[in-house]
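I am attaching a structure below and will ask some questions about it afterwards.
With one protein chain removed, the remaining protein chains of the complex are shown where they sit.
Then we have subunit A:
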Amino acid sequence: MSEATTLGQSIPSMIVVEGLRKSIRNGPRTVDILKGIDFTVPQGEFVAIMGASGSGKSTLLGLLAGLDTPSAGNVHLNGVAISYLAEDKLAQVRGKTIGFVFQSYQLIPTLTALENVLLPHELNSDSKDAAAGMARSRDLLTSVGLGDRLDHYPVQLSGGEQQRVALARAFVLRPPIVLADEPTGNLDSTNGAHVLELLLHLNRTEGTTLVLVTHDPVLATYANRRIVLRDGLVVADEVNANPAGLAETATVAS
């Protein structure tokens, strides 16, 4: 929390995590996955959450996105406490506040690339302006280099291409927060680098708060801040004063 405040009071907190705990029952035993997590992420920050397998980082990300209910504690997104909202209310918050990038893309197989990107726009009852949504979706897909593959179905795209569609989908509603769960985990290094490049580029141009879960230390060097988890507790929370810049300004694949 302290680091965030040192950056300046003028920057509002986008994510506030308070005393977050999560236990799951496994038969007679109760397994504590998260044992009390607290941190705050100011607007526009790029945080990498790191940790080994089983450290609880995916659970944490899930709770940040309101994909599950914590056993204790709360998560505030953009000032709204989300952890105990009803499922449908939560869906609205997710739709408006969060863009999500999964390790395994999770595109809807029956929809085309364009329709997949359009979907959050359509799901959000406030955004009635179909034409604007359509234009935004096309632009985003073009900006991730898929302008000529709008009508392709996920199965007709490579893994890297699918993840780029997923990126476009995550950003389509200009969410204040984007959560990414090992976004390059399923990709080879070339494609992975490309996706990361695009993610950072979008993050910068859209001014989004980005939380990225990874176990890849190299990936973490790009972040402003690293939070390291071990056994359900934060063991390190450090500012990276000098994040690795991408070699060149993010360019779009032609």
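By definition in this document, contacts are C-beta pairs under 8 Å (C-beta built on N, C-alpha and C of every residue); 3 or more make two chains touch, one makes a residue touch a chain; residues count from 1.
Assume contacts and distances are computed from a predicted model.
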| When you check the chain that is not on display against UniProt, which of "ABC transporter", "Succinate dehydrogenase subunit C", "C-type cytochrome" or "Putative ABC transport system permease protein" does it turn out to be? | "Putative ABC transport system permease protein"
| Among the options A:A65, A:A113 or A:I177, which residue touches the chain absent from this view? | A:A65
| said: Among A:V31, A:I108 or A:V218, which one touches the chain that has been omitted from the display? | reply: A:I108
| query | Which residue from A:D38, A:E122, A:D188 or A:E238 sits in contact with the chain not drawn here? | reply | A:E122
| said: List every residue of subunit A that touches the chain not included in the displayed model. | reply: 58-59, 62-63, 65, 67-69, 87-88, 91-96, 98, 100, 102-104, 106-111, 115, 118-120, 122-124, 134, 153-155, 169
